[in-house]
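The complex appears here minus one protein chain, its other protein chains still in place.
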Amino acid sequence: MHIDLKREIKESSAGKTGLVILLIMVSIATLAPLIAPYDPCQQSISSLLSPSLSHWLGTNQVGQDIWSRLVFGARTSLLVGFGVGIVSTLLATIFGVSAALVGGLYDKVVMRVVDAFIVIPMVIVVILVAAYLKPSILILMLLLSLLGWQGGARILRAQALSLREKGHIAAARSFGAHRFYIARRHIVPDLGPILVVDFIYSIRRAVFMEAGLAFMGITDPTVVSWGMMMRDALSFSYLDIWQWWLIPTGVALSLTIVGLTFIGYAAEPVIEPRLRGAEVA
Amino acid sequence: MNLIVPFKIERKMLSKRNLVTYTIAFLLILALNFLLPRMMPGDPLTAIYGDEALIAMTPEFKAHLIERFALDQPLWNQFGAYLLALFQGELGYSYYYSAPVSAVILGRLPWTLLLVGTSLLLSTLLGIVLGIESGWRRGSKTDRALLTGLMSLNGFPDFFLGMVLLIIFGVTLHVFPLAGALTPYAGLSGLPLVLDVLRHLFLPVAALTLTYLAGTYLLTRNTMITVLREPYMLTARAKGLTQRVLKYRHAGRNSMLPVVTRTGIRVGRVVTGALFTELVFAYPGVGCLTYEALLTRDYPVIQGVFLIVAIFVLLANFVVDLFYPRLDPRVNSAY
Partner (left out) sequence: MLKIEGLSVSYGKSLVLNGIDLELGVGEALAVIGESGTGKTTLGLSIMRLVEGTVQGIIRFDGKDLLKLTDKEMRPIRWSRIAMVFQSVNNVLNPVHTILSQVAEPIIEHGLSSRKEAQNRAIELLSHFGLPQSCFAAYPHQLSSGEQQRGLIAMALANDPDLLILDEPLSSLDAINRADVGRLLKESATGHIMLVFTHDLATASRLADRVAVLYGGKIVEQGPAQDVLSRPRHPYTRALIRAYPNMTTVKDLQGIRGRMDGAISGCPFHPRCTQAIDICSREVPHLVSSQEHQVACHRGGIVTLLSTRNLTKSFGSLKAVDSVSLHIEGGETLALVGESSSGKTTLAKTIVGLYQLSEGAVYLEGAKVDSWRKDFYQSVQIVFQNPGESLSHRLSVLEAVVEPLDIQGIGTREEREHKAVQVLGEVELPQSREFLGKYPHQLSGGEAQRVAIARALVLEPKLLIADEPTTFLDASVQAKILKLLLNLQEQRGLSMLFITHDIALARKVSDRMAIMMGGKIIEEGPSSQIVVAPKQNYTKSLLDTASALRIDEPGAARFLISKER
């Protein structure tokens, strides 16, 4: 079954939209120092200002430029997202494929543990840990990765199990290939599309989690985060500030997540071909 | 995860989560709850109760606690004492609220349950119905509109959506109240009370439902598309059944299965979302409580919330797992 993931995504309007959005966000994040006129963490006495030429989106309650914070917030979200995504998917692949290929007791044990983790809600664990540890961004990323790979592992294991039954694997085994070779040469490449989709959804989940936890006030306050910006904005909801403080931040966050959703959605027919043709406008 | 997975893979994934899984999960929760404070540097009592609480305690009380939780003894004994206390229903004492943690949490829990329950129910039902209708009309304007709309909606984090709703309907239009679950000091009862509760409940539920609607909808819709191609749909059409019967009894009944499988996971998500949403609407549930506890470093409350929420989600999953084979007769024999 020859599938072209890139083509799938490019050909669907949802996929294209998603890619465009993501590209914009990545550009903003990369070019942050260039497009942000101020240091995002620099406080000043000119607080709660309305938008003006010197402050495009005004300032927050400690006089920080909102636009600059918005732009640097993109960095945080995307960094956390991609970082967690990579580690999550990697762990999911290692455990999922090994469980499928090794089988037996190892498989059973791994799957029980995986299922146990899936049932426990991630956020509440992070809250508990954060209450004690006051995590930096890196620790947070580690936590999210460790708690997020299990879903992907189940799906990858199931797919690997299906693949294992296929003819060319049996042929490779008849040539004397051992499991690692089979995993590397035959199974993981065929898992490509699912891996990509898993990766995208992991990023999405991580972006969402980071924003939500920052909203709760759990993350490192020295790091600029969209979630934290929204939390600050909420305290001032009785003022007009929400128009240029809350909305742009929320929209930026939502757009990022929507973009990722669209890409993931466009890539799904690759795995389930019968969905093809179910297009967004 | 939103990932729609093909039927044949889905079947392989349905390895029943049995008792072992739940036991492991339960133990993990307990272990985490137990170990975390005790692994912190410094005095375990501080870790468990927090600095501020400790200041207010008398030395005799501190000694009593140390003895109670065997804090000066090896870890195993501590774990034993911990479990003992737990099974007696004791979750600790909150100095901030001057009440046992269990009482504090129980006071807030009903509101969260109301919020979560309503949202879960609405998003599941609506999602399934919309998904069925959308899948049936695949490619039509209605379908595309719903698809675009709900997928975009899905991108909005629940707290942001909540904020937008609050600002539009609460602050600007003054249609709904801005905070709380009840109008304070109103002293209502009977029908007016119910209506009051509903008015306060409306926006938070709307925020949660709209956010989590998309998942159910997409899953149902996509399953519906696959189901409509199955041979038994042709058989059903040949039987001269009405559109309604075809859509719901035949196609729908099959399309809702993946959603039900994932209800357990969805409970986890909606509970998570509720935590955030309560903050936005100052809804006096467990989420708000957590936030307050984090601010005041009220560790016993945080631990208590963790335990209760985690176990609640565990139970919900367990119950769903019990009922699923009733809906999909293939599952029992498949394994």
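Note that the chains take the letters A and B in the order they are written out, and that residue 1 is the start of every chain.
Heads up, the rule we're going with is that a contact is a pair of C-beta atoms (placed from the backbone, for glycine too) under 8 Å apart; a residue touches a chain by one contact, two chains touch by 3 or more.
This structure is a prediction, so every number in the text was calculated from the model and none was measured.
The missing chain, though absent from the view, touches B when the full complex is examined. Set against the missing chain, the residues B:81, B:126, B:197 or B:245 yield one that touches it, B:245.
In the complete assembly, the contact with the undisplayed chain comes from B:236, out of B:236, B:282 or B:315.
Not every partner is drawn; the one left out touches subunit B at residues 230-232, 234-242, 245, 249-250, 253-254, 257, 327-330, 333.
Going forward, only the chains that are shown with their structure count from here on.
If you check the complex, the residues on subunit A that touch subunit B are 14, 111-113, 115-125, 127-132, 151-152, 154-155, 158-159, 161-162, 194, 197-198, 201, 205, 208, 211-212, 215-218, 230, 234, 237-238, 242, 246-247, 250, 253-262, 264-265, 268, 271-272, 274-275, 277-281. Listed in rising order, the residues of subunit B touching subunit A in the complex are 1-6, 8-10, 12-13, 15, 17, 20-22, 24-25, 28-29, 32-33, 36-37, 40, 47, 138-139, 144-145, 147-148, 151-152, 154-157, 159-160, 163-164, 166-167, 171, 218, 221-222, 225-226, 229, 264-265, 268-269, 271-272, 275-276, 279-280, 290-291, 293-295, 297, 299, 302-303, 305-306, 309-310, 313-314, 317.
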